[in-house]
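Missing here: one protein chain of the complex. Every other protein chain is in place.
Now for subunit A:
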Amino acid sequence: MYQYTEFDRDFLAARNAQFRAQVERRIDGSLTEDEFKPLRLMNGLYLQLHAYMLRVAIPYGTLNSGQMRQLAMIADRWDRGYGHFTTRQNIQYNWPKLKDVPDMLDALAEVGMHAIQTSGNTIRNVTADHFAGAARDEIADPRPVAELLRQWSTDHPEFQFLPRKFKIAVTGSPHDRAVIKAHDIGIRVVERDGQTGYEVLVGGGLGRTPMIGKVINDFVAAEDLLPYLEAIVSTYNVLGRRDNKYKARIKITVHENGIDTIREKVEARFAELKPRFTGVDQEMLATIEAQFAPPAFREAPTEAYDETYAKNPLFRSWCDTNLHPHKAEGYAIVSISLKKHGATPGDATGDQMRVMADLAQAYGHDELRISHEQNVILPHVHRSDLPALYARLKAADLATANIGLISDIIACPGMDYCALATARSIPVAQEIAERFAELKLEHDIGPLKLKISGCINACGHHHVGHIGILGLDRAGVENYQITIGGDATEDAAIGERMGPGFAYDEVTDAIERIVRAYLDTREGPQETFLETFRRLGADPFKAALYPKETVDA
């Protein structure tokens, strides 16, 4: 993992001292809110419905146990004893007091973390595949590049006032777990003629106008990546619309100008920029890469695992859903579900964070990951340790066996917290998860990604959910639109809207009808929900959702 240098530490100390003084000046009345707001946003501090909210970046979703323990300490000391992990690999504290925030930021700096650029029209937290460095299908670990981008984008003087916020995601695998096609820039490590390079996509995004990212360059050589990305952001900075907030994201710039025009402008800018990159970035990247060397994987027998797997059905069920193939023999990637049925998706208490930190230290080479699906990953666990790990997760109420199933729901905070929300998401997620737990159907249903957003900005990624739910305010009443057929992977697709929305107390029944329509029409348990949708289209699901209208038609 990347270790902060003296430069990083000094920068953060100076920045935190600066913000502390700004907070003091706001409290003593020498700064107005209009003056203070852009300053607090630059440091991740929002004001939401019931309280301030501090959004802390977890760069490329990677944490060590010390950092996780510090997040727990902050939750316990200055917040309400829990934190909320988000779809952009951040953690949000929902109840900080203004005067405590500088202390919280200092506490984060102690473990090499910050909240800089988690808001504002800047380059946001750079996200990555949460299985980075562990996935069996991986070409190269995407995190060194993500860390290089973090350093490049943090306080980058040219990119502090972009037309709109700017999100970058990186994956090192052909199978996209980082939703790169729904980011302003998506980067995928590729190999060509034995050379490692990057496919670069631009102009993806969800929100009000969902768009799938387009390939702007199918192979950028490693040493050209940073100047090439600077050329993209620089081109957007000039060309992006500042006259209309809803047309300011790069997806609209690409859409309005056409990918070919954007590519030409980026190439021209790249030609100007490239000579200014004298290779320092490559030296830095090499230093960073060395810090992401894989841990020393051990070789050990796995009989203990095989025996427990055969004997214990609960352990078996958990293994079947919550483990993924690891590149090292004998190892597994463990997903810890933060989606216990009926709980708030993505929330972990301080105690749970400490348990996960302890487990990472004991069994996981001291590494944790936060996924955009709002779960925690232990990327490197030897199978012989799984029975003990499982027992300790179970004791901490963290052993829910539902990764990738219908109750593994992404949900934004919605109107329970967010000032932008138009409806609630969390209670909708809670009720759906509880319904399918009662029905005991979710393992039969198999892989199904349900994603809920409480407003059109789509933090809950509803557009790319196999089933998506969008909460809206219709004439003063919460109303939920359903989409089907979205996909967040390398085959990214925007879901198709089914029809009129449903009232708050009708949504769970509606989702059950969709799922039962799938179970009735699939060609067997091996055909997933998404495959059935692709084979049959929307009609059977619409018929299940709106039975009367189908009769009328």
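Note that in this section a contact is a pair of C-beta atoms (placed from the backbone, for glycine too) under 8 Å apart; a residue touches a chain by one contact, two chains touch by 3 or more; residues count from 1.
The criterion applied here is as follows: contacts and distances are computed from a predicted model.
The complex appears with one chain absent; UniProt names that chain "Sulfite reductase" among the candidates "DNA polymerase III delta prime subunit", "Sulfite reductase", "Beta sliding clamp" or "NADH-quinone oxidoreductase subunit L".
The residue from A:19, A:60 or A:95 that touches the chain not shown here is A:95.
Only one residue from A:426, A:470 or A:530 touches the chain missing from this view: A:426.
Touch with the chain that is not drawn comes from one residue among A:415, A:469 or A:530, which is A:415. When the full complex is taken into account, the listed residue touching the unshown chain is A:33, out of A:33, A:299 or A:438. Looking at subunit A, the residues touching the absent chain are 26-29, 32-33, 47-52, 80, 94-99, 344, 415-417, 424, 426-427, 430, 473, 476-478.
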